[in-house]
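The complex is shown incomplete by one protein chain, all other protein chains being positioned as in the whole.
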Amino acid sequence: MKKRFITMFLAAALLTASVGVAFAQGGSGVLNFGLSGNPDTLDPQKTSGTLTFQVLKSFYDTLVEPDVTGNLVPALAESWSVSADGLVWTFKLRAGVVFHNGQTFTSKDVKVTLDRIQAEAFASPKRSEFVPIKKIETPNDLTVVLSLGSAYAPFLATLASGWGAILPSGLIASGHNFAAQPVGTGPFKFERWVRDNKITMVRNDKYWIKGLPKLARVEFNIVPERAVQIQGLMSGAIEAVEFVDPEDLPILNANPKVTVKKELTSLIMVMAMNNSRPPLNDLRVRQAVNHAIDKQLVLDIAYGGGKVGSTFLDTGNAYYTDFSSFYPYNPEKAMQLLKEAGVGNKEFTIHVPQNYPLHVKAAELYQQMLEKVGMNVKLQLVDWSTWLSSVFSGGNYDFTVIGHTGKLDPDGTLAGYGAGKYVKWQNPVVADLLKRAVGVSDFAARKKMYTQALEIMAREVPFVYLGTSYRYVATRSNVVDFRMTPNIDTFDFRWTELK
Amino acid sequence: MDVLRFIARRFCRLLLTVFIISTLVFFVVRVIPGDPAMIIAGMDASPEDIMAIRARLGTDRSLVIQYFDWLWDIVHLDFGTTLISEEPVLTLILERFPLTLLLAVLGIAIGIVVAVPLGVISAVKRWSAWDYFGLVFSQLGMAIPSFWLGILLLLILAVRFPIFPLFGADSAAHLVLPAISLGFARAAVILRLTRASMVEELSKEYIITARAKGLTERMVKYKHALKNALLPIITITGIEFGYMLGGAIIIEQVFSLPGLGRLFLYGIYQRDFPLIQGGVIFVAIVFSLVNFLADILYSIVNPKIRVE
Amino acid sequence: MDQLIECKDIVKIYRGRGLAGAARGFKAVDGINLSVAKKTSFGLVGESGCGKTTFARTLLYLDPPSSGSVRYDGVELGTLSHRELRKFRKRMQIVFQDPNSALNPKMSIFDSLSEGLINRRIDKDERGRRIKDLLDLVGISYAYKNRYPHEFSGGQKQRIVIARALSMEPDFLLLDEPVSNLDVSIQAQIINLLSDLKKEFSLTYLFISHDLNLVSYMCDTVGVMFKGKIVEQAPTDLLVSNPTHPYTRRLLASIPGAAFGERGLSKGLEEESVLVIEARKAQRQGSGGCPYYPFCPIGDGECTSRAPGLRSLGDDTISSRHVVSCFKTEAGT
Amino acid sequence: MIALRKSQRVLFSLAVLFLLVLVGSAIAAPLVAPYKPTEQYLAKRFHAPSLENLLGTDNYGRDILSRIVFGSRSALIVGIVTVSLALVIGSTIGLLAGLGSRNLDSALMLFMDSVLSFPTILLAITVVSFLGYGLVQVMLALGIISSPILARLVRAETLSIKTEGYVEAGRALGTPMVKIVFKHIVPNLLGKVVVQCSIIFALSIVIEASLSYLGVGTQPPAASWGLMLKDARNYLVQAPWMAIYPGLCLALTVLAFNIIGDTLAERLNPRLTGSS
Partner (left out) sequence: MEAKSSVKAPLLAVENLGVCFTHGAMQAHALRGIDLEFFKEEIHGLVGESGSGKTVTSTCIMGLLQSPPGEITSGKIVYDGVDMVPLPEPEKRLYRGRKIAMVFQEPGKYLNPAFKIGDQITEMLILHLGLDKKAARERAVHLLDLVGLGKDGRVLDSYPHELSGGMKQRAMIAIAISCDPGFLIADEPTTALDVTLQLQILRLIKKLKDILGMAVLFISHDLGVVKEVADRVSVIYAGRIVETSTKGKLFENPLHPYTKLLMLSIPSAQRRGVRLATIPGRVPDADKTPEGCAFHPRCPLAIERCSRENPSLGDFEEGHRVACHRAGESWIN
């Protein structure tokens, strides 16, 4: 008997040893990156996940892209021109760009790619953003002419977003599975994806920006435990992490081999209120809730600091205007307003997506602050899927804590509010302003319209606008020039080097 | 003949079990709030886009039609593709399974290597220091949640004393700590069982015979009693294996291992129905197979069963 | 004579467990006909595994027979509903072999004895009185009424079990090896008690045992059972003086020591080697011959081809009551 | 030998004592706990144990001692509800299978085996996803997943008790089936069931902690040991006390239940109580 068990054990051990031929690491050009989860898919047109686009940024390019300051600059398109009515866009494509599979990039690729995302049967989640394109013409290999049905201000931003990635037409035609095997023109070539373990990519030697990328390869290590990520960063097993919980800052700052950079994100942190549910349909109650929250404290403790906001846009946005004088932290005022509104002991629930620990932490703080002004508030964690369908889409909630990711164009953020989007707040004036602003290309004119709408939103407070948090980018000290793309928060490894 | 019938009967039972559990899960996961189309679409998608995605996924059809559709596919051994990433479910599962299997096997092996000898000594030397050590060991094993043990082990043996890697699944060294965390808790159970089984065997009449034959105490205990005492351990090992598969989810999470458990958890969170279905079927089959193997092994080792 | 209990062609088949096992059955009782006259005692003798206990349980419909009928005092038990059967069963009580298992360890003996009385809707005061009478009857002090079974010895437990059976005021008592787990001196006490009770309450007994000595002491008629069948049945004296079936003879001859040892009946007791028995079993396989053939010293070819049925040994009133199932009835006498 | 046996008795008494203290503090939690368990004192986050906060404070400055005391409530409730549910579901199915026809038995056991063939934690997560996150749902899930074990036990015991003489005698005495079940069968299988329940009790507390770790268990800010452990794992270096004390409590509670279960098992198994 005993013998048999020993044999079994030995066999298992041998098996392990043979499976795991230790991976040869090292070389200054390899960056180990700590990622907390998997991308959903590697097909840029079939997803909406932030984390997914963060990874895809290295495989694909777009016609235009944001630079370090957030301005849209040429990428695969060398230049472009717009007709006076803003309906016809002519793009001059970059010559000599080659896809990872060796195919040369031409206007055909743009057309086929855009056709793909527009196809109804393909059911891309971002299809509606491309529907305004009525006609795609390719007069020659390096020219694309896109005609819109109506003026659409965010159009360039749409092309610069992750889902505007250009795919090789040949592979699209042959039905290539981009979800598992991405092929683009990006700075890195996809090598391998072992789900829940790692994604590896190697330098694209034929990248169209000469001299870039600098790294030989990047490995995304998928490490779900935050504590493990941090320990990995401190011990050098990981060179950079996706995200740092502010709670870990003291340890990281104490470590000389780790550098932490603080940047303002483009996130809009809020606690949304369901404006259709009494008594939250009463403005006084919403005002009371806003008065009850010490926004800076919540930002500091839950999100590691940031800039307090006062309306529904990230505080660093060019269209942002400050209205923080409306509802300063004032618990007495809150209690008084609640008394006036006669809220009494009614029970409220804060629904929080369980997969976002920072929001959960913020929710615990909100809950305490609201209780302090006499509201009866409970927490309920839900998984992301339930949050999307039941809370966000179904409107089954009183309060919910969430952060809205930044967009390249304010319309991406604001569209639909005032007309019942998940906070169920109805305001025809705002709805109309937002709708009309889409067709206005002039910045000043557009900003005026948005400021008007944002002020109403700031006054009527369908949300608690917490503000925009800081992002802490922690890397080993030898990592130079690891960038995060502004507004869309994706990783940009092109300039990164290891010293 | 008898063996064939036995196998056939077990196989039928296995199929029935799998059918029941997967049907149950089929309806349960579809009644859970949550919609894979919304996961794909995200927060900013338009309702029309969501409808289109639903149509593409086929989740807009009635439950009954979806059920029979699924049943038809399963009968043809088609597990389908995942909804979110459109990868073949079976491939994904088979890719991830070896690691989880290895983890479970190692966990069991550690459990057995530690627990069986300790259990035997505890039983032979009842109420001795060994026995109390065994008692404390097994109770701690049951009382410490495995995720805790895992994190502690990581902090001590990967951070404080960097003997083992922190994360990843590239070499044998990566599996040592996970296997220990997984095996420890189950070792407790196996230890208790071994001890009870050995104590029971030592009180049996044939032990008196063995002594009356003039055998040494060593032979009486470690030959005559032990062989009988080990029999039930085989059965329990099969059942323990099921716990290992389940417990692996947590261990995989702590140690960043790309195992079946996390895949499955992801499936549940993302409402990726084909992935959940496939996972359920696969896990149930594996569990049943392992128990079936344990039964066969048991019948080989236990002469009494073989004839019946 | 008035028959209290009559059964015809009782068959009890046990099915195997599981899906496939159901098809193959095991005939524990294979066509038993038997009747017990009122106020007499019938003894059923057989070795372990011959189906005596299964037969006892089917007779009381504790486990209904697979086929065949049981008439009790003229009533067909198979036609009764559950509820009626439950009422009817009270008239037929059973005493088991193992007194340790016959009493619920979690109930005091007073509670155990009350069970039947409660079912008969006898009020509380009356119950106490009756239990006292019953315990007196079987020789257990009423002072022990609140004790639990483990506080009693085997003999005392068996007395309590008998008292419990009597609490239903039955007219029929099925005694399944009532003394075989008891010490010699206690055995005699219980046997005497049973004899006294039979007289006092005009009881009818069906006495099941492996001990031919005991059965022939207790009973008026004896049936010998082998592999689910009765192979010989006769009034006790006749059976003892003129055992006809080779199995009966073997049983008699096997009684060690005092009673029959020196009576010269040991013919047919030659030890059959294990291997011979195995070979004969194989010879008989599937051919439906006499089940006793493998063990039989006088069996021949005839016995391997077909099974003998029960037949009377004579026509006169006495020998007609002696029935046996063997082709070779003359060979042994 | 006898002296050593005594030490097991001491162990048993200690276990009982510990549980009594636990139950006492759970009942009198508001009196025992120095602070409100959910009250945040953001000014004193991560304070080490001191006279003010005997076991220190957590990442919201909440008093750990108070949270542990209130957490004992949810631990005990989880155990009690899980065991009760498993008892109701498991024993009913076990009794039905043991007493019913062979087909009913097969069907019920097939169903139970199906449930068992699914690893515990996965099943719990599935059930909790179905019912929603929260303590009540977790208890329901734990009850459901624990019941097959009890069902099997009850069935096996019922099948064996069914053949005991006193059950047959009861039938012969004309006792109705329902009465036989409650007077003869249930009291005699209770012993083993109690032992199994003590194991389920202990296990349910540990699994609750594991589910909380995965984020599907008790909802914050409620005080639960599992939740405390989950939160503490991120602050092991900064604030080890956040983990040590709730972990200790959980381990001791499970230990106490196991010791009690073991002792009961020994008392109930005459073979093991033998002198050899």
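Worth pointing out:
Order of writing sets the chain letters: A, B, C and D. Residues in each chain are counted from 1.
Here is the rule we go by: a residue touches a chain if its C-beta (ideal position, glycine included) is under 8 Å from a C-beta of that chain, and two chains touch if they have at least 3 such contacts.
This one's a predicted model, so the numbers in the text were calculated from it and none came from an experiment.
Only one of the listed residues, C:G155, C:P178, C:G228 or C:P308, touches the absent chain: C:G155. Here one chain is not drawn; of B:V136, B:I208 or B:I300, the residue touching it is B:I208.
Touch with the hidden chain on the side of subunit C covers residues 47-48, 153, 155, 183-189, 191-192, 195, 210-214, 216-218, 236-237, 240, 250-251, 253-261, 269, 271, 273-275.
Subunit B meets the missing chain through residues 204-206, 208-216, 219, 224, 227-228, 231, 302-304, 307.
What we mean here is this: only the chains that are shown with their structure count from here on.
Path length between subunit A and subunit D in the touching-chain graph (shortest route): 1. Among the chains in view, B has its Cα centre nearest the centre of the complete protein Cα set. Taking each chain's centre as the mean of its C-alpha atoms, the one that lies farthest from the centre of subunit A is C.
Inter-chain contacts peak for the pair A-B, counting C-beta pairs in contact.
Mean C-alpha positions place subunit A and subunit B at a centre distance of 37 Å.
Shared contact sites, meaning residues of subunit A that touch two or more other chains, fall at 225, 227, 355, 383, 386. Among the residues of subunit C, those in touch with two or more other chains are 18-19. Of all the residues in subunit A, the ones that touch subunit B in their complex are 1, 5, 8-9, 12-13, 15-17, 19-23, 38, 40-42, 46-49, 120-128, 177, 179-180, 194-198, 221-225, 227-228, 231-232, 235, 237, 355, 383-386, 388-390, 392-394, 404, 412, 415. Residues of subunit D touching subunit B in their complex: 1, 4-5, 7-8, 110-111, 113-123, 125-127, 129-130, 132, 202-203, 206, 209-210, 213-214, 226, 229, 233, 236-237, 243, 247, 250-255, 258-259, 262, 265, 271-272, 274, 276. Residues 38-40, 42, 59-60, 129, 132-134, 215-216, 219-221, 233-238 of subunit D are the ones touching subunit A in the complex.
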